[in-house]
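Every protein chain but one is kept in place in this view of the complex.
Now for subunit A:
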Amino acid sequence: MRKVVIAGYARSPFHLAGKGALARLRPDDMAAAVVRALVARSGINDGDIEDLVLGCAFPEGEQGFNVARVVGLLAGLPLSVGGATLNRFCGSSMSAIHYAAGQIQLGAGEVFVCGGVESMSRVPMAGFNPSPNPELARSSAAYLGMGETAEIVAERYGIPRQAQEAFAAESQRRAAAAQAAGHFADEIVPVSVKGVEVAQDGCLRPATTVETLAGLKPAFRTEGSVTAGTSSPLTDGASAVLVASEDYARAKGLPILARIASVAISGCAPEVMGIGPVHSSHKAMQRAGITVDDLDVVELNEAFAAQALACMGELGLDPAKVNIDGGALALGHPLGATGARIVGKAASLLARGGGRYALATQCIGGGQGIATVLEAV
């Protein structure tokens, strides 16, 4: 079977929704800047690209109109390149990668640009016209607020507030250290917002300590354990990776970051959606023929500290290997853009630090998990 590789990764800076530096930037323009830079940096003939697949959790308003096609046109990709928008909420852009990998293995293309975009400033979570199915809303937790699911996971898996805060403080520390070490400089594509260049992430709070976090009020339940400090912030951002057949990458001399070893999707109860990565990661590792002990790098999306810790506990992950450059608690979580960020990051970490296997996995609202196992080349 044809091998599929990750041959490039780029993202926009991530900024807080509403008050951040990207709040006045259209998401299609933001994604176009990232796609344009990724293609330019790779040096490929852009006519080779089969399709641009973009994940987006709320594809309406400025990120509607099949935003992938819009972004392709804005980015100046040849008219021959396709464009598909894909929605699996937070798993959207990881699914975009999975879709492209499948197409390549089908022989339906050699190189794809896969990414995601979300302006949580400009398109609100749940969209402009939320209309849940009333019967399902009554009878299930399908539409339960994400914060509430984190509280349920914290309760059910026994994750006390102090543990969540220690984890969040560590995520902030690692992100700050990675930023200081210049580890984000390669991946970030500076974007222009009304004439001003934005080149740095804006969500980080490097001064965070367990003490500062302990002072915050619960954000979702009066007696809850989850706070704004242990939840990923509403974020604006875009990301993209180059997904190619290994043959194509080698023929063109592309810098191969990692090979995709396996992928998986799983479902779970909506009220504990945060635990979704456990089953999907097990499935993906089994398909790759490895166990947790074989992993050198893990990117586990930090939607909430509570669910990240629960997943780490259930999977038996080594905290030292999880989110080495910090996670979404510090960097932010632009829903549709996160999947491609953590796959790109995991692949980059394999390339940077050696090691053989990496796992990128995330939870998905409504009750799903998604996972990708990468292998160093």
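Everything below uses one rule, namely that contacts are C-beta pairs under 8 Å (C-beta built on N, C-alpha and C of every residue); 3 or more make two chains touch, one makes a residue touch a chain; residues count from 1.
Here, contacts and distances are computed from a predicted model.
A.B. asks: Among "Spermidine/putrescine transport system ATP-binding protein", "3-hydroxyacyl-CoA dehydrogenase/enoyl-CoA hydratase family protein", "Carrier domain-containing protein" or "ABC transporter permease", go ahead and choose the protein name stored in UniProt for the chain not displayed.
C.D. replies: Listed in its UniProt record, the absent chain's protein name reads "3-hydroxyacyl-CoA dehydrogenase/enoyl-CoA hydratase family protein".
A.B. asks: Which of A:G43, A:P132 or A:P160 sits in contact with the chain that's absent?
C.D. replies: A:P132
A.B. asks: Tell me which stretches of subunit A touch the chain missing from the display.
C.D. replies: These residues touch the chain not displayed: 61, 126, 128-134, 137-138, 143-145, 147-148, 218-222, 224.
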